[in-house]
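Take a look at the structure below.
Every protein chain but one is kept in place in this view of the complex.
Moving on, here comes subunit A:
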Amino acid sequence: MAALSFFPFGTSGRIRGGVHPEPRKESTADRPIETAFPLPERLYLSLQQHAGQPAEPVVRVGEKVLRGQLLAAGQGAISAPVHAPTSGVVTDILEYPAAHPSALPTPTLLLEPDGENRWIETCELADPFSLPPEEISTRVGAAGVVGMGGAAFPSAVKLNLGRKTRIQTLLINGGECEPYLTCDDRLMRERAADVVDGILIMLHGLECNQAIVGIEDNKPEAFAAMSAAAAPYGGKVQVQQVPSLYPMGWDKQLIRYFTGKEVPAGGRSADIGVLMHNVATAYAVQQAVRFGRPLVSRIVTVSGSAVSAPRNVEAPIGTLLADLLAFCGHRPEDTASYVMGGPMMGDFLPHPRVPLVKGACGILALSRQEVAASDAKACIRCARCVSACPAGLLPLEMMARIRAGQLESALGYGLKDCISCGSCSYVCPSEIPLVHYFKYASGELVAREQTKHRTEQTKRLAEERQARFERQKREQAALAAQRKAQAQRKTEEAA
(Lines give C-alpha, C1' and ligand atoms only; values in the text may rest on other atoms or scores of the structure.)
Protein backbone atom coordinates (compact mmCIF):
# COMPACT_ATOMS: atom_id res chain seq x y z
CA MET A 1 0.00 0.00 0.00
CA ALA A 2 1.18 3.44 -0.79
CA ALA A 3 3.00 5.37 1.86
CA LEU A 4 0.47 8.12 1.37
CA SER A 5 -2.02 6.22 3.44
CA PHE A 6 0.13 7.35 6.35
CA PHE A 7 -2.81 9.02 8.02
CA PRO A 8 -5.03 6.09 8.81
CA PHE A 9 -8.20 8.12 9.15
CA GLY A 10 -7.52 10.45 6.30
CA THR A 11 -8.36 13.53 8.29
CA SER A 12 -4.99 14.94 9.22
CA GLY A 13 -3.37 14.63 5.83
CA ARG A 14 -4.03 17.38 3.37
CA ILE A 15 -3.48 15.14 0.39
CA ARG A 16 -5.09 11.77 0.38
CA GLY A 17 -4.67 8.96 -2.08
CA GLY A 18 -3.35 9.67 -5.50
CA VAL A 19 -0.99 7.87 -7.81
CA HIS A 20 2.18 8.62 -9.73
CA PRO A 21 1.57 7.65 -13.33
CA GLU A 22 4.54 7.83 -15.66
CA PRO A 23 4.53 11.49 -16.85
CA ARG A 24 5.44 10.89 -20.53
CA LYS A 25 5.54 14.65 -20.99
CA GLU A 26 9.10 14.89 -22.24
CA SER A 27 8.21 14.59 -25.92
CA THR A 28 6.09 17.75 -25.96
CA ALA A 29 7.15 19.82 -22.93
CA ASP A 30 10.18 21.40 -24.53
CA ARG A 31 8.66 22.36 -27.87
CA PRO A 32 7.14 25.81 -28.26
CA ILE A 33 3.44 26.06 -29.04
CA GLU A 34 2.95 25.48 -32.77
CA THR A 35 0.91 28.40 -34.12
CA ALA A 36 1.50 27.72 -37.81
CA PHE A 37 -1.09 25.01 -38.10
CA PRO A 38 -2.51 25.32 -41.64
CA LEU A 39 -6.21 26.06 -41.86
CA PRO A 40 -8.07 22.85 -42.71
CA GLU A 41 -10.38 22.69 -45.72
CA ARG A 42 -13.44 22.48 -43.58
CA LEU A 43 -14.26 23.15 -39.94
CA TYR A 44 -16.89 21.13 -38.07
CA LEU A 45 -18.34 23.29 -35.32
CA SER A 46 -20.26 21.19 -32.90
CA LEU A 47 -23.08 23.14 -31.30
CA GLN A 48 -22.73 21.07 -28.14
CA GLN A 49 -19.19 21.50 -26.91
CA HIS A 50 -19.91 22.62 -23.39
CA ALA A 51 -21.87 21.34 -20.41
CA GLY A 52 -25.53 22.34 -20.69
CA GLN A 53 -27.84 23.13 -23.58
CA PRO A 54 -26.58 23.07 -27.19
CA ALA A 55 -26.22 26.42 -28.92
CA GLU A 56 -28.82 27.57 -31.46
CA PRO A 57 -27.58 28.61 -34.95
CA VAL A 58 -28.10 32.29 -35.84
CA VAL A 59 -26.60 32.11 -39.35
CA ARG A 60 -28.01 30.63 -42.56
CA VAL A 61 -26.38 28.15 -44.88
CA GLY A 62 -24.49 30.06 -47.56
CA GLU A 63 -23.85 33.06 -45.34
CA LYS A 64 -20.39 34.60 -45.34
CA VAL A 65 -18.96 35.04 -41.85
CA LEU A 66 -15.89 36.68 -40.32
CA ARG A 67 -13.55 35.25 -37.74
CA GLY A 68 -15.08 35.65 -34.29
CA GLN A 69 -18.60 36.18 -35.64
CA LEU A 70 -21.39 34.59 -33.62
CA LEU A 71 -22.62 31.43 -35.33
CA ALA A 72 -24.83 29.97 -32.65
CA ALA A 73 -26.18 31.53 -29.48
CA GLY A 74 -26.29 29.92 -26.05
CA GLN A 75 -29.64 28.50 -24.95
CA GLY A 76 -30.91 28.50 -21.39
CA ALA A 77 -29.11 29.10 -18.12
CA ILE A 78 -26.16 26.77 -18.73
CA SER A 79 -24.87 27.08 -22.27
CA ALA A 80 -22.23 28.83 -24.36
CA PRO A 81 -22.29 30.43 -27.79
CA VAL A 82 -20.17 29.20 -30.70
CA HIS A 83 -18.17 31.59 -32.91
CA ALA A 84 -16.48 31.29 -36.28
CA PRO A 85 -12.81 30.26 -35.91
CA THR A 86 -11.96 31.87 -39.24
CA SER A 87 -13.62 33.80 -42.03
CA GLY A 88 -15.47 31.81 -44.68
CA VAL A 89 -18.82 30.46 -45.76
CA VAL A 90 -21.30 28.40 -43.76
CA THR A 91 -21.89 25.46 -46.07
CA ASP A 92 -24.16 23.25 -44.06
CA ILE A 93 -25.85 22.65 -40.74
CA LEU A 94 -26.15 18.93 -40.21
CA GLU A 95 -25.80 16.04 -37.79
CA TYR A 96 -22.16 15.01 -37.44
CA PRO A 97 -20.38 12.56 -35.07
CA ALA A 98 -19.36 14.24 -31.83
CA ALA A 99 -16.03 13.91 -30.05
CA HIS A 100 -17.51 11.41 -27.64
CA PRO A 101 -17.05 7.64 -27.09
CA SER A 102 -20.41 7.03 -28.75
CA ALA A 103 -19.59 9.31 -31.72
CA LEU A 104 -23.33 9.98 -31.83
CA PRO A 105 -24.35 12.60 -34.37
CA THR A 106 -24.90 16.06 -32.88
CA PRO A 107 -25.97 19.30 -34.56
CA THR A 108 -22.87 20.62 -36.30
CA LEU A 109 -22.20 23.67 -38.40
CA LEU A 110 -19.89 23.31 -41.38
CA LEU A 111 -17.62 26.23 -42.25
CA GLU A 112 -15.48 26.48 -45.37
CA PRO A 113 -12.57 28.90 -44.75
CA ASP A 114 -11.89 31.51 -47.38
CA GLY A 115 -8.27 31.66 -46.36
CA GLU A 116 -8.37 35.36 -45.42
CA ASN A 117 -8.80 34.69 -41.71
CA ARG A 118 -10.33 38.16 -41.25
CA TRP A 119 -11.48 39.13 -37.76
CA ILE A 120 -14.71 40.88 -36.97
CA GLU A 121 -14.36 44.35 -35.47
CA THR A 122 -12.87 43.70 -32.07
CA CYS A 123 -12.39 46.53 -29.65
CA GLU A 124 -9.39 46.39 -27.40
CA LEU A 125 -9.97 47.68 -23.89
CA ALA A 126 -7.20 49.79 -22.48
CA ASP A 127 -8.36 49.19 -18.94
CA PRO A 128 -10.65 46.23 -18.34
CA PHE A 129 -10.51 47.01 -14.62
CA SER A 130 -12.61 50.10 -15.18
CA LEU A 131 -15.51 47.90 -16.28
CA PRO A 132 -18.20 47.29 -13.70
CA PRO A 133 -17.37 43.87 -12.14
CA GLU A 134 -20.61 42.23 -13.32
CA GLU A 135 -19.69 43.20 -16.88
CA ILE A 136 -16.74 40.74 -16.81
CA SER A 137 -18.87 37.61 -16.65
CA THR A 138 -21.20 39.06 -19.30
CA ARG A 139 -18.28 39.48 -21.71
CA VAL A 140 -16.83 36.09 -20.81
CA GLY A 141 -20.21 34.52 -21.48
CA ALA A 142 -20.63 36.33 -24.80
CA ALA A 143 -17.19 35.12 -25.89
CA GLY A 144 -18.20 31.48 -25.39
CA VAL A 145 -15.49 30.73 -22.84
CA VAL A 146 -15.85 27.34 -21.14
CA GLY A 147 -13.63 25.44 -18.70
CA MET A 148 -10.58 24.56 -20.76
CA GLY A 149 -9.29 21.87 -18.42
CA GLY A 150 -11.70 19.31 -19.81
CA ALA A 151 -14.99 19.84 -17.99
CA ALA A 152 -16.14 22.52 -20.48
CA PHE A 153 -18.49 24.13 -17.97
CA PRO A 154 -19.49 27.62 -19.16
CA SER A 155 -17.11 29.96 -17.34
CA ALA A 156 -19.55 32.85 -17.08
CA VAL A 157 -22.02 30.69 -15.15
CA LYS A 158 -19.26 29.83 -12.69
CA LEU A 159 -18.18 33.45 -12.34
CA ASN A 160 -21.76 34.55 -11.70
CA LEU A 161 -22.12 31.85 -9.09
CA GLY A 162 -18.93 33.15 -7.47
CA ARG A 163 -20.33 36.68 -7.41
CA LYS A 164 -23.39 35.44 -5.54
CA THR A 165 -21.49 33.57 -2.82
CA ARG A 166 -18.66 36.01 -2.00
CA ILE A 167 -15.52 34.20 -3.05
CA GLN A 168 -12.52 34.63 -0.76
CA THR A 169 -10.01 32.73 -2.87
CA LEU A 170 -9.79 32.16 -6.59
CA LEU A 171 -7.80 28.98 -7.19
CA ILE A 172 -6.09 28.69 -10.53
CA ASN A 173 -5.28 25.18 -11.61
CA GLY A 174 -1.93 24.93 -13.32
CA GLY A 175 -1.43 21.41 -12.05
CA GLU A 176 -1.82 19.55 -15.31
CA CYS A 177 -1.34 16.23 -13.56
CA GLU A 178 -2.48 14.00 -16.42
CA PRO A 179 0.32 12.19 -18.25
CA TYR A 180 1.27 13.39 -21.77
CA LEU A 181 -0.47 16.76 -21.46
CA THR A 182 1.75 19.83 -21.59
CA CYS A 183 -0.49 22.48 -23.17
CA ASP A 184 -0.99 24.31 -19.87
CA ASP A 185 2.71 24.02 -19.09
CA ARG A 186 3.63 25.62 -22.43
CA LEU A 187 0.95 28.27 -22.06
CA MET A 188 2.30 29.28 -18.65
CA ARG A 189 5.87 29.34 -19.94
CA GLU A 190 5.14 31.32 -23.09
CA ARG A 191 2.20 33.54 -22.19
CA ALA A 192 2.50 33.95 -18.42
CA ALA A 193 1.76 37.70 -18.51
CA ASP A 194 -1.50 37.13 -20.39
CA VAL A 195 -2.53 34.35 -18.01
CA VAL A 196 -1.86 36.55 -14.97
CA ASP A 197 -3.76 39.38 -16.65
CA GLY A 198 -6.68 36.99 -17.12
CA ILE A 199 -6.51 36.02 -13.44
CA LEU A 200 -6.58 39.69 -12.42
CA ILE A 201 -9.58 40.27 -14.69
CA MET A 202 -11.41 37.35 -13.08
CA LEU A 203 -10.52 38.69 -9.62
CA HIS A 204 -11.99 42.02 -10.66
CA GLY A 205 -15.13 40.32 -11.90
CA LEU A 206 -15.47 38.38 -8.67
CA GLU A 207 -14.62 41.37 -6.49
CA CYS A 208 -12.13 39.12 -4.80
CA ASN A 209 -8.61 39.98 -3.68
CA GLN A 210 -6.72 36.72 -3.63
CA ALA A 211 -5.77 34.21 -6.27
CA ILE A 212 -3.55 31.19 -5.75
CA VAL A 213 -2.03 29.50 -8.76
CA GLY A 214 -1.09 25.87 -8.04
CA ILE A 215 1.59 24.44 -10.32
CA GLU A 216 3.00 20.94 -9.96
CA ASP A 217 6.62 20.85 -8.89
CA ASN A 218 7.62 19.04 -12.06
CA LYS A 219 7.12 22.25 -14.05
CA PRO A 220 9.85 24.55 -12.72
CA GLU A 221 9.95 26.69 -15.88
CA ALA A 222 6.22 27.36 -15.77
CA PHE A 223 6.51 28.13 -12.08
CA ALA A 224 9.34 30.60 -12.68
CA ALA A 225 7.55 32.31 -15.56
CA MET A 226 4.28 32.61 -13.67
CA SER A 227 6.00 33.81 -10.49
CA ALA A 228 7.78 36.52 -12.46
CA ALA A 229 4.57 37.57 -14.18
CA ALA A 230 2.68 37.70 -10.88
CA ALA A 231 5.40 39.48 -8.91
CA PRO A 232 4.30 43.07 -9.76
CA TYR A 233 0.87 42.47 -8.21
CA GLY A 234 2.04 41.94 -4.66
CA GLY A 235 0.30 39.12 -2.89
CA LYS A 236 -2.80 39.37 -5.02
CA VAL A 237 -1.74 36.52 -7.29
CA GLN A 238 0.31 33.95 -5.43
CA VAL A 239 2.05 31.29 -7.45
CA GLN A 240 2.70 28.13 -5.44
CA GLN A 241 4.09 24.70 -6.07
CA VAL A 242 2.09 21.59 -5.34
CA PRO A 243 3.41 18.02 -5.25
CA SER A 244 3.32 16.14 -8.54
CA LEU A 245 0.61 13.69 -7.82
CA TYR A 246 -2.40 12.60 -9.77
CA PRO A 247 -5.22 13.82 -9.37
CA MET A 248 -3.77 17.04 -8.00
CA GLY A 249 -5.81 18.93 -10.55
CA TRP A 250 -9.06 17.73 -9.03
CA ASP A 251 -10.54 20.97 -7.74
CA LYS A 252 -11.50 19.50 -4.40
CA GLN A 253 -8.02 18.05 -3.86
CA LEU A 254 -6.40 21.44 -4.58
CA ILE A 255 -8.91 23.15 -2.30
CA ARG A 256 -8.02 20.82 0.55
CA TYR A 257 -4.34 21.29 -0.18
CA PHE A 258 -4.47 25.08 -0.09
CA THR A 259 -7.21 25.78 2.42
CA GLY A 260 -7.35 22.61 4.51
CA LYS A 261 -11.11 22.71 4.00
CA GLU A 262 -13.32 20.20 2.29
CA VAL A 263 -16.28 20.91 0.07
CA PRO A 264 -19.26 19.21 1.75
CA ALA A 265 -20.73 16.33 -0.23
CA GLY A 266 -23.43 17.59 -2.56
CA GLY A 267 -22.08 21.13 -2.25
CA ARG A 268 -20.02 23.35 -4.51
CA SER A 269 -16.61 24.79 -3.86
CA ALA A 270 -18.23 28.23 -3.90
CA ASP A 271 -20.10 27.15 -0.74
CA ILE A 272 -16.83 27.40 1.17
CA GLY A 273 -15.72 30.57 -0.59
CA VAL A 274 -13.47 29.06 -3.22
CA LEU A 275 -13.73 29.05 -6.99
CA MET A 276 -11.38 27.24 -9.31
CA HIS A 277 -10.51 27.92 -12.91
CA ASN A 278 -7.91 26.44 -15.20
CA VAL A 279 -4.92 28.49 -16.44
CA ALA A 280 -6.06 28.08 -20.04
CA THR A 281 -9.47 29.44 -19.02
CA ALA A 282 -7.76 32.46 -17.47
CA TYR A 283 -5.99 33.01 -20.80
CA ALA A 284 -9.27 32.72 -22.72
CA VAL A 285 -10.88 35.19 -20.32
CA GLN A 286 -8.08 37.67 -20.92
CA GLN A 287 -8.43 37.32 -24.69
CA ALA A 288 -12.17 37.77 -24.43
CA VAL A 289 -12.29 40.73 -22.08
CA ARG A 290 -9.17 42.67 -23.02
CA PHE A 291 -9.22 42.09 -26.79
CA GLY A 292 -12.85 41.19 -27.39
CA ARG A 293 -11.82 37.92 -29.03
CA PRO A 294 -14.27 35.05 -28.62
CA LEU A 295 -12.92 31.58 -27.90
CA VAL A 296 -12.26 30.20 -31.40
CA SER A 297 -9.03 28.28 -30.97
CA ARG A 298 -7.21 26.39 -28.29
CA ILE A 299 -3.82 24.95 -27.47
CA VAL A 300 -4.00 21.18 -27.50
CA THR A 301 -1.38 18.51 -26.84
CA VAL A 302 -1.14 15.99 -29.66
CA SER A 303 0.85 13.02 -28.39
CA GLY A 304 1.11 9.27 -27.98
CA SER A 305 3.61 6.92 -29.50
CA ALA A 306 1.57 6.53 -32.68
CA VAL A 307 2.45 10.09 -33.69
CA SER A 308 6.02 10.77 -34.77
CA ALA A 309 6.09 14.52 -34.08
CA PRO A 310 4.13 15.04 -30.85
CA ARG A 311 3.67 18.70 -29.92
CA ASN A 312 1.32 21.39 -28.69
CA VAL A 313 -0.70 22.98 -31.43
CA GLU A 314 -2.80 26.11 -31.32
CA ALA A 315 -5.62 24.97 -33.56
CA PRO A 316 -9.00 26.36 -34.59
CA ILE A 317 -11.99 24.82 -32.84
CA GLY A 318 -13.75 22.50 -35.27
CA THR A 319 -10.60 21.06 -36.82
CA LEU A 320 -10.97 17.34 -37.41
CA LEU A 321 -8.73 15.48 -35.02
CA ALA A 322 -7.54 13.41 -37.96
CA ASP A 323 -6.14 16.61 -39.54
CA LEU A 324 -4.41 17.55 -36.30
CA LEU A 325 -2.97 14.08 -35.91
CA ALA A 326 -1.80 14.01 -39.53
CA PHE A 327 -0.04 17.33 -38.95
CA CYS A 328 1.90 15.63 -36.14
CA GLY A 329 2.93 12.58 -38.13
CA HIS A 330 0.21 10.15 -37.20
CA ARG A 331 0.62 6.45 -37.96
CA PRO A 332 -2.92 5.01 -37.93
CA GLU A 333 -1.64 1.45 -38.30
CA ASP A 334 0.13 1.71 -34.91
CA THR A 335 -2.84 3.16 -33.08
CA ALA A 336 -4.70 0.96 -30.61
CA SER A 337 -6.76 3.73 -28.95
CA TYR A 338 -7.67 7.32 -29.74
CA VAL A 339 -8.15 9.34 -26.59
CA MET A 340 -9.49 12.85 -26.14
CA GLY A 341 -8.08 14.39 -22.96
CA GLY A 342 -5.49 12.68 -20.78
CA PRO A 343 -5.01 8.94 -20.43
CA MET A 344 -6.39 8.87 -16.88
CA MET A 345 -9.76 10.53 -17.42
CA GLY A 346 -9.95 11.09 -21.13
CA ASP A 347 -12.57 9.69 -23.47
CA PHE A 348 -12.07 6.88 -25.90
CA LEU A 349 -12.84 7.88 -29.48
CA PRO A 350 -13.83 5.19 -31.97
CA HIS A 351 -12.16 7.15 -34.81
CA PRO A 352 -10.42 10.51 -35.22
CA ARG A 353 -12.83 11.98 -37.78
CA VAL A 354 -14.50 14.06 -35.08
CA PRO A 355 -13.97 17.77 -34.46
CA LEU A 356 -11.81 19.51 -31.88
CA VAL A 357 -13.96 21.00 -29.12
CA LYS A 358 -13.21 23.78 -26.65
CA GLY A 359 -12.66 21.44 -23.72
CA ALA A 360 -10.18 19.11 -25.42
CA CYS A 361 -6.77 19.47 -23.80
CA GLY A 362 -5.20 16.44 -25.42
CA ILE A 363 -5.48 14.25 -28.47
CA LEU A 364 -3.65 10.98 -27.99
CA ALA A 365 -2.98 8.22 -30.45
CA LEU A 366 -1.82 5.40 -28.21
CA SER A 367 -0.10 2.23 -29.32
CA ARG A 368 -0.95 -1.16 -27.93
CA GLN A 369 2.18 -1.17 -25.74
CA GLU A 370 1.19 2.14 -24.18
CA VAL A 371 -2.30 1.00 -23.35
CA ALA A 372 -0.88 -2.20 -21.83
CA ALA A 373 -4.11 -4.01 -22.50
CA SER A 374 -4.73 -7.36 -20.90
CA ASP A 375 -7.58 -9.22 -19.33
CA ALA A 376 -8.88 -8.59 -15.83
CA LYS A 377 -8.01 -11.17 -13.17
CA ALA A 378 -9.54 -11.99 -9.81
CA CYS A 379 -9.48 -9.27 -7.15
CA ILE A 380 -6.96 -10.15 -4.45
CA ARG A 381 -8.24 -7.44 -2.09
CA CYS A 382 -4.80 -5.87 -1.96
CA ALA A 383 -6.50 -2.54 -1.16
CA ARG A 384 -4.17 -0.57 -3.39
CA CYS A 385 -7.32 0.99 -4.82
CA VAL A 386 -8.33 2.07 -1.32
CA SER A 387 -5.00 3.80 -0.73
CA ALA A 388 -5.09 5.38 -4.17
CA CYS A 389 -8.62 6.79 -3.94
CA PRO A 390 -8.44 10.55 -3.31
CA ALA A 391 -12.10 10.59 -2.30
CA GLY A 392 -11.79 7.97 0.47
CA LEU A 393 -13.92 5.32 -1.19
CA LEU A 394 -13.60 1.54 -1.13
CA PRO A 395 -13.40 0.72 -4.84
CA LEU A 396 -12.95 -3.02 -4.29
CA GLU A 397 -16.13 -3.26 -2.22
CA MET A 398 -18.11 -1.21 -4.72
CA MET A 399 -16.85 -3.37 -7.56
CA ALA A 400 -17.75 -6.59 -5.75
CA ARG A 401 -21.27 -5.34 -5.17
CA ILE A 402 -21.79 -4.07 -8.69
CA ARG A 403 -20.58 -7.43 -9.98
CA ALA A 404 -23.13 -9.14 -7.78
CA GLY A 405 -25.79 -6.84 -9.22
CA GLN A 406 -26.29 -4.99 -5.93
CA LEU A 407 -26.04 -1.49 -7.33
CA GLU A 408 -27.93 0.11 -4.47
CA SER A 409 -25.55 -1.29 -1.92
CA ALA A 410 -22.58 0.09 -3.88
CA LEU A 411 -24.06 3.51 -3.14
CA GLY A 412 -23.31 2.92 0.52
CA TYR A 413 -19.61 2.75 -0.30
CA GLY A 414 -19.66 6.11 -2.02
CA LEU A 415 -20.52 5.34 -5.63
CA LYS A 416 -21.97 8.84 -5.95
CA ASP A 417 -18.81 10.41 -4.55
CA CYS A 418 -16.63 8.76 -7.20
CA ILE A 419 -14.99 11.31 -9.50
CA SER A 420 -13.89 8.69 -12.05
CA CYS A 421 -10.28 9.84 -11.74
CA GLY A 422 -9.07 6.34 -12.56
CA SER A 423 -6.49 6.10 -9.76
CA CYS A 424 -7.98 2.80 -8.58
CA SER A 425 -7.90 1.18 -12.01
CA TYR A 426 -4.40 2.52 -12.52
CA VAL A 427 -2.95 0.73 -9.49
CA CYS A 428 -5.02 -2.48 -9.64
CA PRO A 429 -2.60 -5.41 -10.00
CA SER A 430 -5.46 -7.57 -11.25
CA GLU A 431 -6.11 -5.03 -14.02
CA ILE A 432 -9.78 -4.77 -13.18
CA PRO A 433 -11.41 -1.82 -15.01
CA LEU A 434 -12.87 -0.43 -11.78
CA VAL A 435 -13.88 2.96 -13.16
CA HIS A 436 -15.72 1.23 -15.95
CA TYR A 437 -17.81 -0.62 -13.36
CA PHE A 438 -18.58 2.60 -11.52
CA LYS A 439 -19.56 4.50 -14.62
CA TYR A 440 -21.76 1.62 -15.68
CA ALA A 441 -23.41 1.43 -12.25
CA SER A 442 -23.98 5.18 -12.01
CA GLY A 443 -25.46 5.24 -15.49
CA GLU A 444 -27.63 2.24 -14.75
CA LEU A 445 -28.92 3.79 -11.52
CA VAL A 446 -29.76 7.02 -13.32
CA ALA A 447 -31.53 5.03 -16.02
CA ARG A 448 -33.51 3.10 -13.42
CA GLU A 449 -34.42 6.32 -11.71
CA GLN A 450 -35.63 7.71 -15.02
CA THR A 451 -37.60 4.55 -15.80
CA LYS A 452 -39.19 4.72 -12.39
CA HIS A 453 -39.96 8.37 -12.93
CA ARG A 454 -41.40 7.63 -16.37
CA THR A 455 -43.50 4.78 -15.06
CA GLU A 456 -44.86 7.00 -12.35
CA GLN A 457 -45.53 9.74 -14.82
CA THR A 458 -47.29 7.38 -17.20
CA LYS A 459 -49.38 6.11 -14.33
CA ARG A 460 -50.23 9.62 -13.25
CA LEU A 461 -51.12 10.62 -16.81
CA ALA A 462 -53.27 7.54 -17.23
CA GLU A 463 -55.06 8.32 -13.98
CA GLU A 464 -55.57 11.91 -15.00
CA ARG A 465 -56.87 10.80 -18.39
CA GLN A 466 -59.26 8.43 -16.71
CA ALA A 467 -60.42 11.19 -14.39
CA ARG A 468 -60.83 13.53 -17.35
CA PHE A 469 -62.88 10.93 -19.21
CA GLU A 470 -65.13 10.43 -16.26
CA ARG A 471 -65.50 14.14 -15.76
CA GLN A 472 -66.34 14.59 -19.44
CA LYS A 473 -68.80 11.75 -19.24
CA ARG A 474 -70.45 13.29 -16.20
CA GLU A 475 -70.52 16.68 -17.85
CA GLN A 476 -71.97 15.23 -21.04
CA ALA A 477 -74.57 13.35 -19.05
CA ALA A 478 -75.41 16.52 -17.15
CA LEU A 479 -75.60 18.45 -20.40
CA ALA A 480 -77.78 15.82 -21.99
CA ALA A 481 -80.05 15.84 -18.97
CA GLN A 482 -80.22 19.60 -19.12
CA ARG A 483 -81.06 19.55 -22.84
CA LYS A 484 -83.64 16.91 -22.26
CA ALA A 485 -85.17 18.93 -19.49
CA GLN A 486 -85.08 22.02 -21.69
CA ALA A 487 -86.67 20.17 -24.61
CA GLN A 488 -89.32 18.83 -22.30
CA ARG A 489 -89.98 22.27 -20.94
CA LYS A 490 -90.30 23.60 -24.50
CA THR A 491 -92.73 20.81 -25.42
CA GLU A 492 -94.69 21.55 -22.27
CA GLU A 493 -94.71 25.26 -23.07
CA ALA A 494 -95.82 24.57 -26.63
CA ALA A 495 -98.50 22.30 -25.45
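The rule is short, and it goes like this: a contact is a pair of C-beta atoms (placed from the backbone, for glycine too) under 8 Å apart; a residue touches a chain by one contact, two chains touch by 3 or more; residues count from 1.
The rule we apply is simple: contacts and distances are computed from a predicted model.
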Request  = Just go with whichever of "ABC transporter substrate-binding protein", "Ion-translocating oxidoreductase complex subunit D", "Rieske domain-containing protein" or "Glycolate oxidase iron-sulfur subunit" UniProt uses as the name of the absent chain.
outcome  = "Ion-translocating oxidoreductase complex subunit D"
Key: Touching residue (missing chain; options A:L94, A:A373 or A:A462)   = A:A373
Query = So which of A:G147, A:G175 or A:P343 would be touching the chain we can't see?
reply = A:P343
Note = In the full complex, subunit A touches the hidden chain through residues 1-3, 5, 8-11, 16, 19, 21-22, 101, 179, 252, 256, 262-267, 271-273, 336-337, 339, 343-348, 364, 366, 370-384, 386-387, 389-394, 396-397, 412-414, 417, 420, 422, 425-431, 433, 435-436, 439
